[in-house]
Every structure is written in structure tokens, then in C-alpha cells.
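Only one protein chain is missing; all other protein chains are in place.
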Amino acid sequence: MPWTREQMAARAAKELKDGFYVNLGIGIPTLVSNYIPPGMSVQLQSENGMLGTGPFPFEGEEDSDLINAGKQTVTELPTTSYFNSADSFAMIRGGHIDIAILGAMQGAENGDIANWMIPGKLVKGMGGAMDLVGGVKKVVVVMEHSAKGESKLMRRCRLPLTGAGVVDMVITDLGVFTLDKAGGGLTLIELAPDVTLDDIKSKTEANFKVANTLKQ
Amino acid sequence: MPWTREQMAARAAKELKDGFYVNLGIGIPTLVSNYIPPGMSVQLQSENGMLGTGPFPFEGEEDSDLINAGKQTVTELPTTSYFNSADSFAMIRGGHIDIAILGAMQGAENGDIANWMIPGKLVKGMGGAMDLVGGVKKVVVVMEHSAKGESKLMRRCRLPLTGAGVVDMVITDLGVFTLDKAGGGLTLIELAPDVTLDDIKSKTEANFKVANTLKQ
Amino acid sequence: MNKVYADARSALAGLLKDGMIIMAGGFGLCGIPEQLILAIRDAGVKNLTVVSNNAGVDGKGLGILLDSRQVKKMISSYVGENKTFVNQFLAGELEIEFNPQGTLAERIRAGGAGIPAFFTKTGFGTQIAEGKDVREFDGVRYVMERGIVADLSIIHAYMGDSEGNLVYRKTARNFNPPMATAGKVTVAEVEHLVKPGDINPDHIITPGIYVQRIVHVSNAIKHIEQRTVRKREKSPAAIGTGVQA
Partner (left out) sequence: MNKVYADARSALAGLLKDGMIIMAGGFGLCGIPEQLILAIRDAGVKNLTVVSNNAGVDGKGLGILLDSRQVKKMISSYVGENKTFVNQFLAGELEIEFNPQGTLAERIRAGGAGIPAFFTKTGFGTQIAEGKDVREFDGVRYVMERGIVADLSIIHAYMGDSEGNLVYRKTARNFNPPMATAGKVTVAEVEHLVKPGDINPDHIITPGIYVQRIVHVSNAIKHIEQRTVRKREKSPAAIGTGVQA
């Protein structure tokens, strides 16, 4: 049985460690914050200039000066600090964020990722995605394994890239892959419950190895 | 009669305008702050991270956390702000300081200036001088016209440069020269009292033109 | 040396001309200089190139200048929220230059800091790098990006003094401080205008040197783009751990 969106988020949360500074993309990655184990201290960065992003405000307590990178109203924590956009991306580009968890349209066995534009469709812009995949220490992609019957985990991305050779891990509804950016390619390390190796092989365009320690 | 150090400082102060942001070097340039006309608002930048540098503290009120770029104790003004060294030199390099007034060992007719090292002698370092001459909108050099019988205003500097083609004005004890950095060379615009054109010509190695409007 | 102007219109008087480059602070609709934007609309200058992370929404923020067709080109990282934008873009009436958000922020910071170009990993191997210099340092390849300077920067701050010293509130800071440094002229609208010395100098974010004109906007318009809330009865378990979905 493939993982649900919530289960994919829960799996991604296992990549967090105590003391981590984390940037979460929109969509499934946002759900990851619900699965941070109690007692673990993790600070969320919002690239619009905030470290220590708190939960949504109670109704009536929204503050127009306090939003996250998805332009949603959020709250402050005791650990919060604010900074400007140049300083925020200096933090990202300088490799100070431990992990970014983000969605993708396509991922490839060489670590490429595409998540910002579809030629022929109106382009909205890449926002901070190119900076995040280029700068953060560990990049985890969370996405459905397939869309319209096509594997989203490919030999090479066919959409214009967001980053080249930047992804460290891919979590789909079918399993978890690690990626060796130094040329070692994709390795399947985990399968969702009741998903077989044959299942995932048949649904994956990318080449991948299978870990000796493959878990289910 | 050549100008005294105080008179040179007073002459340099005439280059200030209301609202100017100013960086003053050590030595004669420091004296310039005594000749700012009453009612004129001028903010002094200290490149160690302060805008709006106030006078020396009263005895007993020295604060070890409050110094200028000469490492002297100073005070705060109502206009004061503090910033870090990278931001301070971003301010300088970005052309936001209106004028720098600084001393020199040698100046040249092509706008070069040398004020940081003498080969064979122990070098202490250039501090912020190279950044200031490279970044500030207008660079005014204040120096004695000659040292040990040799003109300090030369065809070309013989000491290692602090900046190449950066000086806008030279004030010596004998007179005032403007400098056209675009290749127009030096022009004498003012003579100290009782100094004759022949005097200054005989004591100057650099080529210079004489302004039609030469003042004394 | 008076920097304080009576209203947004007079604060911009003499600074506007057709075809100029304007930087506008803000992220989404947060921390945008909307009173100054309205004054630019009223002044009617055209063919503007606007550097701003976003393009506002219909009728709000920079959407105002899109509605009035005063913008020729946007330099932005994300413009997804604006229908007018889409229509003008599809009709070929509007150019857009997309920059990665961090590259945009750093280009602005560089412009203000006298740095004509710098290298960044961002965008290497993507179409953003096409036509740009690529150079390897210590075995990693980087793209060269240029600093940007604007003819005019318009910014929004929470509080300012008559010297132009500014402080910002929470995430309304965003692009405002770097843009303040990168305008040949910078005009700031502030929600609270105080006298020099009223702001602790250790807390000042933008020193007055960067602000040529300042205007108090007691009627600052502050929008919320995505009103997300949680119910009070729900246990606040996620507090301390981040955004709760």
C-alpha cells in the first residue's frame, strides 16, 4: 500500500535531528512539522526573513507583518529572530541550513530536480527554490512517484531544471531513495508497506541500485 | 605665509556641505571637525561601525565599547547608528559617503595617492585607507606640500600606491589643487596668504594648470 | 538638511521620470510601500522597470501600477498571484526577468555595496545560468551575477527618525533594507516618525545615510495575503516545532 501524503511527511520527518535548522517547501513538506518528535528542538527557517517560525495564529491574532515564505500568517516563538532577504539567503547559500524538504515535478538519477516551470505554460517564477537546492546541506525531495502514469523519478529531467546534481534523497509514495551526488547514483533503501521491488522497478524510469539493507 | 595645520583643516572644512556624511582620517583631517560651521548638519562615519560619531567623552565617562577608527574613545549623538564592519565598508564601497578627508605621504598629478607603506620600513598595514579612497564620492588629501625639501605632490608617486586615480582635491600648506580624474590633471585654484605662484611652482614636482579664478 | 516630507506625493516630487528603474520593498503584500506606490500611480510616469520580489495582487501593491499600465518590465522571483500580470504578459505588454529570490536579494545588496559582480552556486546548470560566466572555485562551479542599482528605491519601515534611521517590524523587513542601500535615491514611508535619539542606535537596521526622504504614513495599508489560523480548542502541540498545518 503506497504511503499517504501524511505518511510521506512522517517519513521525511525521520531525517530531522535535534538542533537542526530546516526549510520546508509548500505542499507535503509543510506537513512535516506535524511529525517532529516531542522534545526534539528543530528551528524552521522561512526564507522571507525568519528563523524559528511558529504555528498558525489563533483566529483573530493574525499579524500582517508576520508571514512565512508561503505568505501565510504565522506566529513567533521564544527562539525567533528576523533578518532581511539578503541575509536570509546568505544563510541559505552559505550552507547553514541543515536540511531542505521540498516538492518536485521531476527528479533524476543524477541529482537534478525540476520544480519551477513547464514550457508553454505560464511561468510564475522560481521564488527561492533554486537558492535552496543550491545552498542547503541536505536536499530531500518529497513527491508522488508517478503522475498521469509516468514516472517522476527519471533518467534525466525533461522539464527545465531548478538545480543540477543537488538532491540527496527522494521520498515518494512507494519508497525512499538516497542519492550519491558524487556520481554513485540512486539507491532504493526503503519500500512503503506492501509495495514490492518489482512494483517500484516497473514504475521507475530512473536506474537505481537496491540497498542490502532494504527495509519495508 | 603657508597655512598652519589648523588653517589647512579649516580650508578642508569648506568642502563640507549640509547633510554630508564624512569620513575623516587621522592627523590633520581629524581637526576638520572643529571647523564645521554652526548649524550645518554633518555626520561623521567611523569605519569600525558607527555613523554620527560624537566628541571625546568627558573624563570618567569613557566607554570601552565606544571607539572611533583611530581606537580613541568617543561618544554617541542622537543621530548615531551602529553596524558591523562588512556593512560599514559596504557603505564606503557603495559610494554612500560624500567625502573622505585624509592625509598622504605622496600625491600625484594622475590622482594616485600613497599613504600606507615605505619599502624597507616595517609595514603596519593599510587599514581602511584603500577602501576609502576607492569608494568614497570625493577624496580630499590634506598634507604638507614638501617633506625634507622634496615635493610630496609629484608626477607619479614613488611609494607603493594606496589608490590609483582616486584623488579629487589636494590641500597643502601652500595652496589648493583640484584634480580631474578623467585625465584633465591638476589645477591650482587657491594660494595660501603671501605664497606666490612662483613659490608654489618651484616647490611642486607635479605639472599643474592655474585656474583663471585663482584665489588668495 | 530636512528629509521629512508631508505626504507621499511631495516625497516623490521631482524624482519620477518615464523609463526609470524603481526598486520596491516587500515580500508578497508584507512590508510594501503602498502609499508610495499609489503616489507613483497618481504621478502617471510610464515604462517603468520595477525590481521587486513579487508583483502584488490585483489592485494591491504593485498590482496598482500594473492596472494603470505604468510598468514595462518586472525583475522578480515570483509573480504567481496576479491576474492582471498574467493578461499583460500573455499580450506581450509586459516583460519579466526572473531571478532566483536569493540571487535577486544578493544582486541588490551588491548594488548597494559597490560590488559589480559576485559568484553563486544558485542556478548553476539551469537556464538561469545561460549566457552568464561560469567559473570553478575549489572544484565547484558557480555562476557570475551582477549587482543592481536603481534610480529610485521605495521602501516601507515600521519606525523612522528625521535623520532617516529606520527599524522594521517582524517579517515586514524582507527586501526593504537591501533596497534602501541600492537606490540612487531612497524614499521611505514609515508608520511611526520619531525624533533622532528615540531609537536605540544598537537597534537601527537602516542607517540614515541610505534614506534621502522620509514620509510618515499614518494610514499605512497592510494586507494579509493568506489568512491561515488554527482553532483555539486544538492542542498547541506543535508550538516550538514550527508551522502547524
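Residue numbering begins at 1 within each chain, and the chains themselves are lettered A, B and C in the order written.
One rule holds in what follows: a contact is a pair of C-beta atoms (placed from the backbone, for glycine too) under 8 Å apart; a residue touches a chain by one contact, two chains touch by 3 or more.
Only a predicted model underlies this, so the values are computations on that prediction, with no experimental measurement involved.
K.L.:
Consider the whole complex, including the chain that is not shown, and state which of A:9, A:74 or A:91 touches that chain.
P.N.:
The single option touching the absent chain is A:91.
K.L.:
With the missing chain put back, one of A:60, A:78 or A:149 would touch it. Which one?
P.N.:
A:78
K.L.:
Contacts of subunit A with the missing chain: which residues?
P.N.:
Here the touching residues of subunit A are 18-19, 21, 41, 43, 45, 51-52, 76-83, 89-97, 135.
K.L.:
State which residues belonging to subunit B touch the missing partner chain.
P.N.:
Where subunit B meets the chain not shown: residues 22, 24, 30-31, 33-34, 36, 38, 40-44, 46-50, 53-68, 70-74, 76-77, 79, 82-86, 88-90, 92-93, 112, 122-131, 134-135, 160-165.
K.L.:
On subunit C, where is the contact patch with the chain that was removed from view?
P.N.:
Missing-chain contacts on subunit C: residues 106, 110, 113-121, 135, 137-138, 140, 142, 146, 167-170, 173, 201-203.
Here is the rule we use: only the chains that are shown with their structure count from here on.
K.L.:
Provide the C-alpha centroid distance between subunit A and subunit B, rounded to the nearest whole angstrom.
P.N.:
Measuring from centre to centre gives 54 Å for this pair.
K.L.:
Give, as an integer number of Å, the spacing between the C-alpha centres of subunit C and subunit A.
P.N.:
About 27 Å, centre to centre.
K.L.:
So how far apart, in whole Å, are subunit B and subunit C when each is placed at the average of its C-alpha atoms?
P.N.:
Computed from C-alpha means, the inter-chain centre distance equals 36 Å.
K.L.:
In subunit C, which residues are in touch with two or more of the other chains?
P.N.:
109
K.L.:
Residues touching two or more other chains, restricted to subunit B: which are they?
P.N.:
none
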